[in-house]
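Only one structure is covered here, and it is reproduced in the block below.
Shown here: the complex without one of its protein chains, the others still in place.
Labels for the chains are A, B and C, by order of writing; each one numbers its residues from 1.
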Amino acid sequence: MAVLQFREALKEAIDEEMDRDENVFVMGEEVAEYNGAYKVTEGLLDKYGFKRVIDTPISELGFAGIGVGAAMKGLRPIVEFMTFNFAVLAADQIINHASKVRYMLGGQASVPIVFRGPNASAGQLGATHSVAYDSMYAHFPGLSVIYPSEPDDAKGLLKSAIRNDDTVIFMESEQMYGLKGEVSEEKDYIIPIGKAKVKREGEDVTIVATGKMYHIAKQAAEQLAKDGVDAEIIDPRTIKPFDLETVIKSIKKTHRCVIVDEAHPFGGLASEVGFLIQREAFDYLDAPVQRVCLPDVCAPFSKPLFDLWLPDAKNVIEAVNAVMYR
Amino acid sequence: MAVLQFREALKEAIDEEMDRDENVFVMGEEVAEYNGAYKVTEGLLDKYGFKRVIDTPISELGFAGIGVGAAMKGLRPIVEFMTFNFAVLAADQIINHASKVRYMLGGQASVPIVFRGPNASAGQLGATHSVAYDSMYAHFPGLSVIYPSEPDDAKGLLKSAIRNDDTVIFMESEQMYGLKGEVSEEKDYIIPIGKAKVKREGEDVTIVATGKMYHIAKQAAEQLAKDGVDAEIIDPRTIKPFDLETVIKSIKKTHRCVIVDEAHPFGGLASEVGFLIQREAFDYLDAPVQRVCLPDVCAPFSKPLFDLWLPDAKNVIEAVNAVMYR
Amino acid sequence: MAKKKQEAVFTPIGLNKNNNGKVDKSVELPPATKKKHKELGLSDDDVIAMFDQMYLQRRFEERAMQMYQKGKFGGFLHLYIGQEAISTGTVFALNDDDDIITAYRDHGWGLVRGISAKEGMAELFGKATGCSKGKGGSMHFAKTENHFWGGYGIVGGHIPIGGGFAFANKYLGNGQISTCFFGDGAVDQGALHETLNMSQLWKLPCVYVVENNGYSMGTASNRHTVGEIHERAKGYGMKSALFNGMDALTVYENMKAIADDVRENSIPYFVEIRTYRYRGHSMSDPQKYRTKEELEQYQKTDPVERMKQYLLDEKIAKQKEIDAIQERIEEDVLEAVKFADESPFPEPDALYEDMFAGTPFIHDKK
Partner (left out) sequence: MAKKKQEAVFTPIGLNKNNNGKVDKSVELPPATKKKHKELGLSDDDVIAMFDQMYLQRRFEERAMQMYQKGKFGGFLHLYIGQEAISTGTVFALNDDDDIITAYRDHGWGLVRGISAKEGMAELFGKATGCSKGKGGSMHFAKTENHFWGGYGIVGGHIPIGGGFAFANKYLGNGQISTCFFGDGAVDQGALHETLNMSQLWKLPCVYVVENNGYSMGTASNRHTVGEIHERAKGYGMKSALFNGMDALTVYENMKAIADDVRENSIPYFVEIRTYRYRGHSMSDPQKYRTKEELEQYQKTDPVERMKQYLLDEKIAKQKEIDAIQERIEEDVLEAVKFADESPFPEPDALYEDMFAGTPFIHDKK
């Protein structure tokens, strides 16, 4: 196992896939000569040249659409958004085109494209730079949404995403780019899309946590362990397809569930998964499913407010206490 | 009580508010000289002139933003989208600006604007013209979302929306515009935002249904009544703020709930409300909450496929049967 | 004395303004080419084929309208009638593997790029035998194997996609060019600006063509967009052209020269073709925004009639031959109607098909 930063794992994935398939290329703001706003694409320009590593203007709608068109013609674009907050400008291409073209042409074209970039908050960046969009895209048929939490997952899943024959939204986190972790050195390491991973086994409560929130859940679990509460943590890794099976299996053991996600509450991942759990495992639940997510307010700039806003281990522990009636 | 079409009720609301407040104006594609693509604004140009009823180019992002700016300066724009499918192009103005400006400027400006137009499907219009966006907008803090099902609600709520001091997303339905219903003749008829209405009282099961789906639920309830199943129907009318209290009260009586909404399943209204119900009324539920919504595929054009795609009374009855273990 | 404040007016006023009896024209047609087909490098057979195509598009749509009115199918139906010279002149000017993408007014484009009348009509009827398996309907005709990438329903949404085809062609170095057609209404979408900038900056071999038919739904061009549309190219230093779209030879001549330039030099082009939509925007349009006189004036320039006359005038075909063509097409279209009518609807399972090229995944299929 090599120890890599999250960004390095991503870069390896892109690099390997570019090496493997000439039709894979990268485009986005500052991805080439600047080496990436967050250095995910560092070195790729030098290695692959100006044809395959392309700096774009700040034209999210336009370059997303150019990506969609290129994908329809058989290329495999990796389109980087500097953050998914800016991808809102490209929503028409993602929601009205990439996800629908194949169906409405009766299968005559497909859109094998990866839209990737940082999702959700990254510290004190204010209301317009802090929103988690994974749940929103998961709402729309035809899109796969991936939001990994660790370098190993990131590498294996990004390689899958690039090879996937349909549109994938691949979400990262500015705050996790520097995170180090062991990454498989297996040649051509692939993690299939749609498989959750039990990252901590436990008997007392199931915690489902994605992306950055996985690390919060982990902290909470460590503290809970000291208190004699043995939490099982499931990282879905893929938001959609969502691996409900793994979650239900765990709940049949623990009978309690807390979902931690980084979206606002209304219609976020937690509500979807919570709904499905009550429907599929009603008789196994000893307590209602609880969620820990952002409050229904915009991200504030001020540090203490921001800290209050972002879910933390304390919030997770409180929710666990609630489902355990502690 | 006057009997009005849905579109007439909407027009009355706009007309009365324009009459009452000089700062209220309407803009959108074909709203003026064409009298509205669906005739909601019929006659308003003649009555209020070119200054206050304004035809726009097909520039959803641009005119939504012009609306936001005008609202910040104290006007009260009613911005019509020909359908909410096209508002996806304006998502940046709605999600990144209208909903956030006030918070991020520390309360120094507000955005009293109404974005309105038809939502969801309207028959065989294909994948890009058939999506329900109410749940999506409800996800974002700062936006109120209204999706009424009957002319009376439409009138009272649209007047409230126009007077509201913040951004409101007001959703209608091409297929309901011709629907007739009794509308209060009360002078200055206002329905407060965020209040659900029990539209059918019943003992056996609670059906929560919004917008066009309310009428499906009603059909289902009528058939169920013949079978001796007495359904209570709650029309939330407002998607956000969501009146959970009224729903929970009903469930404490019926112990069973089916939610019918027109969104795709992942993170739609049904999952949010279903999640909240299990959390708030866990001990009152005799069966898991079930949902009836669109499948997780795009809207097909072909008539039989479209009919299969759209929820119908049969689907609702099946879900009721499931929660009643019939 | 205080001046009486004039009431603000935002959008330019349309027909309500008093025009003193002059016919209010939404677009002015540039003159047609004076060249004969041979000078343009077209054989007699070519122009006969062009007429054949235009007549097919016309009759196909007239029948489609009838079927719509008979309730044979639902949804939108946007007719291309009046604009057939553009699709036809263009396709004859392009190579067969050059890419074409257009908006929802797409029947003409589909037919001229090889969708059979049967496949087209069946698509309108929502049948499994339709070109898009009944999934798309009127707005989403496509035949991607013939490089016709389809019709799209979000105004302006397919513009960057057309740019993407050009990107891919340049990337692949395959010598193909891309052409992207859209209405005057789409000119006002931000996507156009972003795509033009990138196309010029990146030298993408794409022809962006505005089919300016005078109206965006009920709004005359000059009420929704400022200035002359083709002049938008100026801001980007992009090559541009303006020409008559009611004459297939004019379209052919210009598109041929443009395609050559674009292919040779890997550059984009911005083109305004003036034309006129004879029918309402869709089937439910009362058309109060234009005068009968205007419509009549343009009907005098009918592209199908014009081509027919050309065949006769130039003695390329005799009336009898033309009659034979027309009859054959008439039969083909009627047969297509029959085919569509008798074709099966998609099976229920089809609802879940065609979403994914790779592993299909339907969330909560319950």
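One rule holds in what follows: a contact is a pair of C-beta atoms (placed from the backbone, for glycine too) under 8 Å apart; a residue touches a chain by one contact, two chains touch by 3 or more.
Note that this is a predicted model, so its numbers are computed, not measured.
Chemist: In the full assembly, spell out which visible chains the left-out chain is touching.
Modeler: A, B, C
Chemist: Among C:Gly71, C:Gly227 or C:Pro286, single out the residue that touches the unshown chain.
Modeler: Spelled out, the listed residue whose C-beta touches the missing chain is C:Gly227.
Chemist: Could you tell me which of C:Glu84, C:Asp188, C:Glu211 or C:Glu353 touches the chain that is not displayed?
Modeler: Once the missing chain is taken into account, the touching residue is C:Asp188.
Chemist: Which of B:Glu33, B:Asp92 or B:Asp204 sits in contact with the chain that's absent?
Modeler: Only one of B:Glu33, B:Asp92 or B:Asp204 touches the chain omitted from view, namely B:Asp92.
Chemist: By the contact definition given up top, give the residues of chain A that touch the hidden chain.
Modeler: Contacting residues on chain A, toward the hidden partner: 29-30, 32-34, 37, 49-51, 54-59, 61-62, 85-86, 88-89, 123-129, 265-266, 295-298, 300-305, 308-309.
Chemist: Just the residue numbers, please: which parts of chain C touch the chain that's not shown?
Modeler: Answer for chain C: residues 5, 8, 10-12, 167, 170-171, 173, 188-194, 197-198, 200-203, 223-227, 231-238 touch the chain left out.
Chemist: Provide the residue numbers of chain B that touch the chain removed from this figure.
Modeler: 25, 51, 56-57, 59, 61-75, 92-93, 96-97, 101-110, 112, 138, 141-142, 144, 164-166, 193-194, 240-242, 276
Assume only the chains that are shown with their structure count from here on.
Chemist: Can you figure out the chain closest to the middle, judged by Cα centres?
Modeler: When every chain is reduced to its C-alpha mean, the one closest to the whole-protein mean is B.
Chemist: Give the label of the chain whose average Cα location is farthest from that of chain C.
Modeler: A
Chemist: Could you put a whole-Å number on the gap between the CA centroids of chain A and chain B?
Modeler: Inter-chain centre distance comes to 30 Å.
Chemist: Calculate how many whole Å lie between the centre of chain A and the centre of chain C, each centre taken as the average of the chain's C-alpha atoms.
Modeler: Each chain's C-alpha centroid was found; their separation is 40 Å.
Chemist: Hey, how far is the Cα centre of chain B from the one of chain C, in Å?
Modeler: One centre to the other, that is 35 Å.
Chemist: Provide the list of chain C residues touching at least two other chains, using ranges where the numbers run on.
Modeler: 132, 134-136, 140, 152, 154, 157, 190, 355, 362-364
Chemist: Indicate the residues of chain A shared as contacts by at least two other chains.
Modeler: 61, 92, 96, 103-104, 138, 141-142, 240, 242, 276
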